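Heads up, one of the protein chains got dropped from this complex, but the rest are sitting where they should.
Take a look at chain A:
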Amino acid sequence: MSDASKPAGFYTLKTLTPGAAQLHKLSALLTLLLLVFGFALASPAFLSVNNTLTVLLQTSVIGLLGIGMTMVIITGGIDLSVGSVLALSGVITGMSVKVGLPVVPAMTLGVIAGGLCGAFNGFVITRLRIPPFVATLGMMLIARGIALQLTGAAPISQLGEAFGVLGNGALFRVVEMRENGFPRVVFPGIPYPAILLLIVAIGAAYLLRRRQIGRHIYATGSNEEAARLSGVRVDSAKLYAYVMSGALAGLAGNVLMSRLVTAQPSEGVMYELDAIAAAVIGGASLSGGVGGVSGTMIGAFIIGILRNGLNMAGVSAFIQQIVIGFVVIGAVWIDQIRNRP
């Protein structure tokens, strides 16, 4: 039967107007404000400068992972390996520093390692035609295994002061020396991870909205066959998204390990869920073709604040897991309703 002869109404079933996407983002933003408001009432320390900084740091890791995840999700895929790739990249950076490489080249090496993991994901998905879920699940084990094997499962510490700058430093920090010889922080400054997140977010938004590769990423996820027939190199678009996801996981790994001033091969377990949740809460659709950086940023802050706020309110780690679990299901459920005719 000819597809085109189906009644016109058929095509309007999956309608997703820009209005609906805007509405979704707005409701996410509202949720975010409600969370801030609620947690501020529950514990006075929540809005303190120090805690705000902590939230910023936590969120920057989720945000970096979430941006890469958003690109992958827009192509209609998923990347379950980011938590493990984060650990592997951090370990590679840590080991490079240990053998005497300066911090910047070492971190670059870590990011490249992440990108290579992503490239492998992309290769397995586009060439071997393995579904993204399976391919990246494999990488999740592979990257974690390599990280543990390389380190003998032991954290690499004593990486030096320079290694900790990215995670602990801040721009415009004002410190004054007190008479007793101890420093006093007058203005805590803007943490480097937050600045890094902002730069990456702007760059990714630019790629997705203003560059051809971004357009092709959306087209691939929207209708892969149509994109192919229109001359889009769908395999390149997918590969690009997975490499970005891997590299950003590498960057997030460096931020996290630098914050701890330790390379931890067991860091980042389950982080992929936070990243997926951030993207989906922000309006990305697991069926592809929809999503954006600004939405994912809101989603990342919701997850970051939820974790931090529950902590501050003294909710046990077990209960936190339960809450986040429901939030993830809820976010995907909203995605489902949105796509329902």
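Rule of thumb we're sticking to: a contact is a pair of C-beta atoms (placed from the backbone, for glycine too) under 8 Å apart; a residue touches a chain by one contact, two chains touch by 3 or more; residues count from 1.
Basically, contacts and distances are computed from a predicted model.
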Chain not present in the shown complex, as UniProt names it (candidates "Transport permease protein", "Monosaccharide ABC transporter ATP-binding protein (CUT2 family)", "NADH-quinone oxidoreductase subunit F" or "Sarcosine oxidase subunit alpha"): "Monosaccharide ABC transporter ATP-binding protein (CUT2 family)"
Selected from A:Gly100, A:Gly152 or A:Gly231 as touching the chain missing from the view: A:Gly231
Of A:Val290, A:Leu310 or A:Val327, the residue in touch with the unshown chain: A:Val290
Residue among A:Phe163, A:Tyr192 or A:Tyr218 touching the omitted chain: A:Tyr218
In chain A, positions touching the absent partner: 1-8, 10-12, 14-18, 209-212, 214-216, 218-219, 221-223, 225-232, 289-290
